[in-house]
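One protein chain is absent from this view; the other protein chains keep their places.
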Amino acid sequence: MTTSVKKTLTTLTLAALLAAPLAACSHDDSTTPETSPTTAATGTSTDATDNSTKNTPSTAGAVVFAAASLSEVFPLIASDVDYSFDGSSGLVDQLKGGAPADVFASADKANMDKAVEAGVIDGNPVMFATNYLVLVTPADNPASVTGFDSSLDGRRLVVCAAEVPCGAATNRLAEAQDVTLKPVSEESSVTDVLGKVTSGEADAGIVYVTDATRAGKDVTTINIAGAQDDPNTYWLAKVTGAPHPEAADAFIAAITGPGAATLSTFGFGPAK
Amino acid sequence: MSSSREDHREDFLEISAQVSSRHADLNLSVARGQVVAVVGPNGAGKSTLLQLVAGSLRPTSGRVMMLGREVSSKSTHVPPHKRTVSYVEQRALLFPHLNVLDNVAFGPRSRGAGKRAARERALAELTATGLAEFAARKPDQLSGGQAQRTSIARALAIDPDLLLFDEPFAALDVSVTPAVRSLLRGRLSGTDQTALIVTHELLDVVALADVIALVEDGRVVACGPVAELCANPPTRFMAEFVGVNLLHGVVRGAGSIELEPGVELHGLEPNSLELNGPVPDGARIGAPGRATFGPDAISLHTSAVGGSPRNHLSATITHIEPRGAVVSVTLECAGQRLRAHVTPEAVAELDLLPGREVIAAIKASSVSLFAGPHKP
Partner (left out) sequence: MNHFPRWAWAPFAVGIAFLAVPIAAMFARVPWSQLPALLASDRSRDALRLSLVTCFSTTVLVLVLGVPLALVIARSSLRWVRWLRTLVTVPMVLPPVVAGLALLVALGRRGLLGSHLHAWGIDIGFTTTAVVIAQTFVALPYLVVSLEGALRSAGARYEAVAANLGASPSRVFWHVTVPIAAPAIASGTALSFARALGEFGATLTFAGSLQGTTRTLPLEIYLLRESDSDLALALSVVLIAVAIIIVAISTKLSSRPTSRTPSIASDGGLNHV
């Protein structure tokens, strides 16, 4: 009897010990010293010129956590990079949890601020693109929606939930335009909104212009007056304790420099 | 067959059906009030016979008729729940979610009786069965014997035209079986109740049945009164089945029957319950009785002897047959046939030959007496 009790205690202790480091690993700031003297601690775009004086460092091997809306454009700018695309706040959670990454690209300022507050950002973040909201309908616009107005009444409108960046932006826009939106669904990601429109399930949806561009012929895009006055800003920053700091710097340089052209073909606006 | 009975009783149940998947071609007529013991080797088709009558099996050709009405054939089939035929098998299969009373009341309820009327009927049946005190119990609180008796009460509560039993005592303890058998005998004899009983036990046949239907290889190979088939087993199976001596006579008193005028056979009533059915005591005398005893209970003597055996019957040897270690001597006594097993040495010593007259001494303690089933 006693031997089996002992065994149980031993294994329970083992299990507890295993669990302990996982519990401890939350808000720790890993204080690994910088291995490279070149830091991406710049808030301006002189970075690009600085780096071009050296042998152009490779972006190869950088681990980049980026917002989902960048999933098509980023790989075109730097292809030899390890990408992880997700909702911005999900990425912040992962970084807080200690996930190893070199660069963080956020789809809004709020999440980048959260990351800075959590101490996972090394240096100052830099804005590299903007985005604004548009109205999309299925290609044939069966509900004859004409814009951000009463043509939406009684229609099946799908938007992002307020908890996600595009949702917050939608609400701000509606307030600014003095329009009351009555969506039938508030999705957790822009991709879901777009999906419901392209499948014909929704009559209209509010997404980013970049999403509309991506959907191409599957949707009809309608501009929203005043949307461009309050764009979403995209921010880029190096992560504290980046395992590949040089690649990280190179990546940031690539996006803010030559990458800007590619970004604009996808519908992203320039950094303001 | 039972064509010797009065014509109007013949048509109670008529089976003339084939089931090709079971290689069965069964033909049987049963008159009202008859209790038929269905015997035969395993897999012979006894259960098939019962299932055809119950309605759970459809014949591939032929038909089953009850009370002159066609209940089963290739074209028509009256489903089991529309027939008033009860089926009791070795498993009691009492509904586990109902107590004993509601189990017995289930049949009447299903046939349209109101809740109270059904329960009253159930209670009456349970009382007649001696189970009234268990009415509130759940099936898992009953012993095997109590459960099987409840099952029988449940089957009787619907006042069935026909009762079917498929080895009803097979799952019971040997010590319990006599009581349950006696219950059944009480409910069958002296009534108009028609029944078919599949059994492997000679005791069941002896205590309960008038007629034996012998089923072998999917066919009813013989059908006739119990005594006849037991005395003259038509097949090897039957002979082995009987294996014991079976004599019939008239009850003359406690512990004896008269085989023929002047010839009395003394024996034991193995379990007083066997004879103490619902029949009042006085009526036993003069009623038909039966006696069974094994071939080993007979010792043969060439002259009168004393000693403890109470029975000394004159008998004539009809044939002698060696059977391995013993010799089977067939005797005629009081107009009936007996078989005795003796050693080969005894045969030689006594110079036993067919035709010789001998005294058959039978220990009364080896003879079991039964009141045979009788008809009104």
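Each chain gets a letter, A and B, in the order it is written, and its residues are counted from 1.
Heads up, the rule we're going with is that a contact is a pair of C-beta atoms (placed from the backbone, for glycine too) under 8 Å apart; a residue touches a chain by one contact, two chains touch by 3 or more.
All of these numbers come straight from a predicted model, not from anything done at the bench.
K.L.:
Considering all chains of the complex, which shown ones does the missing chain contact?
P.N.:
A, B
K.L.:
Considering the whole complex, which of B:K46, B:R154 or B:R339 touches the chain not shown?
P.N.:
Answer from the full complex: B:R154 touches the omitted chain.
K.L.:
Per the definition of touch given earlier, which of A:S71, A:N124, A:S188 or A:Q228 contacts the omitted chain?
P.N.:
The one listed residue touching the chain not shown is A:S188.
K.L.:
One chain isn't shown here. Among A:A105, A:V120 or A:V164, which residue touches it?
P.N.:
Checking the options A:A105, A:V120 or A:V164, the one contacting the hidden chain is A:V164.
K.L.:
Please identify which residue in B:A179, B:V250, B:A287 or B:L350 touches the non-displayed chain.
P.N.:
Within the whole complex, the residue contacting the unshown chain is B:A179.
K.L.:
Identify the residues of chain B touching the omitted chain, counting contacts across the whole complex.
P.N.:
Considering the whole complex, chain B reaches the absent chain at 54, 56, 79-82, 84-87, 90-97, 106-107, 110-111, 138-140, 142-149, 154-155, 158, 170-173, 175-176, 179-180.
K.L.:
Which positions on chain A touch the chain that was left off?
P.N.:
Touching the chain left out of view, chain A contributes residues 3-4, 7-8, 11-12, 14-16, 19, 23, 87, 89-90, 93, 156, 158, 161, 163-164, 183-188, 192, 196, 199-201.
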